[in-house]
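For this view, one protein chain was removed and the others were kept in their places.
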Amino acid sequence: MALAGAAVAALLLCATAVQAQSWMPPPESTRCPSKWGPTDERGSGNHMRAQTLLNAVKLIKTGEVIELAHPLNGAMPFFGTRRFDVHMKRTFMNQPANERGSNEELVVSEIGQVGTQFDGLAHQTHRNSFYNCFKIDDIATRTGFSKLGVEKAGMFFTRGVLIDVAGYKGVEILGDNYEITVEDLEGALKKQNLTLQPADAVIIHTGWGKLFGKDNARFVKSCPGIGVKAAEWLIAKDPILLGSDNWPVEVAPNPDPKISLPVHQIALVVNGVHLLEQLKLEELVAKNVYEFAFIMQPLKIQGGTGSTVSPVAVR
Amino acid sequence: MALAGAAVAALLLCATAVQAQSWMPPPESTRCPSKWGPTDERGSGNHMRAQTLLNAVKLIKTGEVIELAHPLNGAMPFFGTRRFDVHMKRTFMNQPANERGSNEELVVSEIGQVGTQFDGLAHQTHRNSFYNCFKIDDIATRTGFSKLGVEKAGMFFTRGVLIDVAGYKGVEILGDNYEITVEDLEGALKKQNLTLQPADAVIIHTGWGKLFGKDNARFVKSCPGIGVKAAEWLIAKDPILLGSDNWPVEVAPNPDPKISLPVHQIALVVNGVHLLEQLKLEELVAKNVYEFAFIMQPLKIQGGTGSTVSPVAVR
Amino acid sequence: MALAGAAVAALLLCATAVQAQSWMPPPESTRCPSKWGPTDERGSGNHMRAQTLLNAVKLIKTGEVIELAHPLNGAMPFFGTRRFDVHMKRTFMNQPANERGSNEELVVSEIGQVGTQFDGLAHQTHRNSFYNCFKIDDIATRTGFSKLGVEKAGMFFTRGVLIDVAGYKGVEILGDNYEITVEDLEGALKKQNLTLQPADAVIIHTGWGKLFGKDNARFVKSCPGIGVKAAEWLIAKDPILLGSDNWPVEVAPNPDPKISLPVHQIALVVNGVHLLEQLKLEELVAKNVYEFAFIMQPLKIQGGTGSTVSPVAVR
Partner (left out) sequence: MALAGAAVAALLLCATAVQAQSWMPPPESTRCPSKWGPTDERGSGNHMRAQTLLNAVKLIKTGEVIELAHPLNGAMPFFGTRRFDVHMKRTFMNQPANERGSNEELVVSEIGQVGTQFDGLAHQTHRNSFYNCFKIDDIATRTGFSKLGVEKAGMFFTRGVLIDVAGYKGVEILGDNYEITVEDLEGALKKQNLTLQPADAVIIHTGWGKLFGKDNARFVKSCPGIGVKAAEWLIAKDPILLGSDNWPVEVAPNPDPKISLPVHQIALVVNGVHLLEQLKLEELVAKNVYEFAFIMQPLKIQGGTGSTVSPVAVR
């Protein structure tokens, strides 16, 4: 009995341990080299082939364009100390006879990481190690990264799939820190009669975007979104990117208080899958557009960690 | 008599030279309201309709993407005091157990007016008057313009036509201040067996882009390009934009020393036709791609005068 | 009767007019040229003569230095969209054998107008007209003003006089929009047994500085301070500057709702008297230091409107 009692205690201990086990980034030996090769700097961006584009073109039937980006201004929600400041200069009046006035603005912003934004592969690390095990000390300079820069991403023109999780759950907005489950994704896709394919731009509707510019404090304080399990399920489908209408794509803070935004590491560091944050999805959702041509052109910021973008859906 | 005839001819020539009336912006009564209506803020951008996009889609055959933008960095040529500075922040190491490092950059730039750039309608004036006769005092604020902002431009997805003037003239690069004539445009188009249509993105190859990042001082000092007559001929074709591989689309300085960049006023102020500057055209030219789907997504900078962009040609 | 009625009507009209009369900037004919001459750009800064400095030196007895500036950081109160952002760059490690690491910060700030700040004469206008009737269109450039720039101010080293109005009124902090009267100033000076002299740096303690960095929202929403009458009384004493621990030296909003910060115009535009805002006065007040050598070195920002400063009192 004493023995049995010890066994039970051990089992309990074990169960507790398992329960307490946080997700941790896998060792470099497991995740490197990446599936795109040991020198690859583009990760999921490699999906962007001619056939990918041609497949997306077939989804264009009416020519209707639905914009997925919020306007860039100082009233956007910002994470931490980030900002987007436009300083309009005084009008410069050229002297010649045609009296040509010229205007231009100085913009001061973490422009890779504000507004509707695309995350490049230099944005995140595990300790000192990026996607494909590039090291900070090897590639960081004061003016950008010598590898993994967003200028290498190129245009995205691929099949887009909207997974309307809020709609599937019958709510306008998912709960403030609701973790989207694999079942939610499967259920919503089934309801929409769609399946995911490699190279898809997968876009998840949480409803959180309704707070953008309306209740910025709440918008950045937390958000519903995918967690570790849903992210791993989605990444197994081999997408070109994961996007959402919340600020980090993933649930925040993570239900596991020991880890910080793990999906950022799972996507960007471990798998080289891009993220796309703070999408404007109201029109897409209202029109029930679940499958479309997705087009996005990140700025070619040399050595940059990401880019604010103006993506669209076309059907 | 022959002498007398020559004298008369000389006098006539002289009179013409003296007459040499500079181009001047037409009075507001002539140019306002714009053909797009008295409250219009989009000018040629109104061409961007569903059918325009569908027509462009038909030009996509192979799915090949040709990028038309230079990378954004401090080694680009800059006009005047403009700059593009990327200040990479120290890596922020989040405390939780997954040791997630985060990188982001502060960008300080006249981002509407650097690199491969799209000119919006708030960029230029005649005296105090913009396109459609909006007035500076009515729409200028310290953080942008309340009308005509580039956030209203939307995506461009239309037929693109490359007019290879350098190729037509049999040179790598047109002369440093060569003014492209109407005959050059007609000749090049005829050689390419193409005609312009309304809503076209018209792109002119001067070869000047070969100096970009290589000889920046020469790049911005002058350039070959269209002058007043060629601009008016092109705008009569009703394009969605005029683009080129030089810095101002037009010849600079203007052969007429009394006026400063008149094509900027003809296009942006008088006709509301967008400009697209500093395109990277080498690949397009090398592959003889003269007709293609042109795709461009300006940033949605609220109240902005323009946007650096990453346009592409797709065929 | 008719006569009496008319007289009453006239009196009523007069009373209404008097009541309604706001302070207004005097016409240029009255205020220009300034008392310092028609080309003067330094205004009250002309008081800074050798004898002024020698007089101040006599006030130095113990060598004790009392700092009057708040530290510059992002937690300061800011007016409108102003900011003070320090972006520390990545450590630059020089290659040679001595392994010398170098740090530097990019600062983005309206640095002439944040923190403890000195107002230059290019800061304010009446319509298009500055101090000494310089005109905006004549002196404004995109990078500063060609006249009246703060680089011309030089060091201030003069007699400083603290007028402890809060102490005189027996409160820690004057009311949120209390207008300091001439009687307050006279009473406080009498209590302190001091009289004002030409070239004094006159510093008014309202207690409002206690909110600096503690309740920033309240700090900038309103403040106690001098109004039109007290300002005119002080300026008649011919000071080198007027300073205070609130954000605009003067009461805000002005009790007369028809006018905006009139003391800014009375001091800077009409009389060319400098202002010094957001002083840290707690130590000076606690030690009852009412007369001292005042030392301040504005940055020499060419064409600038002002300068954040680190003034001190020495006794």
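As written, the chains take the letters A, B and C, and residue 1 is the first residue of each chain.
The rule is simple: contacts are C-beta pairs under 8 Å (C-beta built on N, C-alpha and C of every residue); 3 or more make two chains touch, one makes a residue touch a chain.
None of the values given here were measured: they were computed from a predicted structure.
Touching the missing chain, out of C:I111, C:L162, C:I204 or C:V251, is residue C:I111. From the set B:T39, B:T62 or B:T81, the residue in touch with the chain omitted from the display is B:T81, counting the whole complex.
For the options C:I136, C:V171 or C:L194, the residue in contact with the chain missing from this view is C:I136. The set of subunit B residues touching the chain not shown comprises 74, 81, 83, 85, 89-90, 92, 108, 140-142. One chain is missing from the display, and on subunit A it is touched by residues 81, 87-91, 106, 108, 142-143. Along subunit C, the points of touch with the absent chain fall at residues 22-25, 48-54, 57, 60, 62-65, 67, 69-74, 82, 85-89, 91, 94-113, 115, 122-128, 136, 140-145, 151, 154-155, 157, 257-262, 264-265, 295-306, 308-312, 314.
The definition used in the following text is that only the chains that are shown with their structure count from here on.
Ranked by C-beta contact pairs, the top pair of chains is A-B. In summary, the pair subunit A and subunit C forms a contact in which both copies contribute largely the same residue numbers, shared numbers making up over half of all those used. Averaged C-alpha coordinates put the centre of subunit A at 32 Å from the centre of subunit B. The mean-CA centres of subunit A and subunit C are about 48 angstrom from one another, to the nearest whole unit. Multi-chain contact residues, meaning those touching two or more other chains, occur in subunit C at positions 81, 89-90, 108, 142.
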